[in-house]
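All protein chains but one are shown in place.
Our next item is chain A:
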């Protein structure tokens, strides 16, 4: 009789479905309605019992009665519940019509929970699922090692510099930079007059400028007739010189913003030399004055 079964399994002796934790006892029996180990929820200790179980998304109502207690094979009777939630609840009610309130209530609760998690499963499978790809340690290590070796073999800085110099040689930059190529140098040494294009704020090659723009101006500047003109001339020449100096300074600043802060003070020496040379335009103003 169920009372005897319970007094044995529940309290005193061993039940293999029972799992004890600090606060509670659980029942691992698959036909258990609530999952706890109680007198009223033990499927072994109750001769009239019912559960809800789901298989492949469909819910079934399992029932056990005293009459079939002698036939273990036919013990649990299974009823398929409809997919409609309300209809299924009605089916549970009509199947368990004269059964104790506790079992009916718990069955309906369990059924509700099961349908809720089935809905959630269906929703999640529609969304994108993250595919977990396991890392293989040996392969990761191998690839990292090969990457390091490839990095060393690549010699990236050299390759980039080489490529940039190639592009400079092939004139992709056009007129922005003006560096004399070797043939140029030789021609200059033989004193060919070649004018090079100026750029906005880019650096100019000072050596070439000195060679090109070197002009020896006669002492006529001091022999001006009008004082006013002389003043204007002096101020204009000063302005031009200042502009040039500033331009040089600007050029050196823009260059030195990057890597070479040292070159800043070193570069300053050049503009000093520039001041001594007169501009080309002065003769024209002179002629106007005259």
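One rule holds for everything that comes next: contacts are C-beta pairs under 8 Å (C-beta built on N, C-alpha and C of every residue); 3 or more make two chains touch, one makes a residue touch a chain; residues count from 1.
One rule holds in what follows: contacts and distances are computed from a predicted model.
For the omitted chain of this complex, the UniProt record lists the protein as "Ribosome production factor 1", which is one of "Ribosome production factor 1", "CTLH domain-containing protein", "EF-hand domain-containing protein" or "AP complex subunit sigma". Interface note: of A:55, A:86 or A:157, the residue touching the hidden chain in the full complex is A:157. Taking the whole complex into account, chain A touches the unshown chain at residues 127-128, 130, 139, 142-144, 146-147, 149-151, 153-154, 156-157, 159-161, 163-165, 167-168, 173-174, 176-177, 179-181, 255, 257-260.
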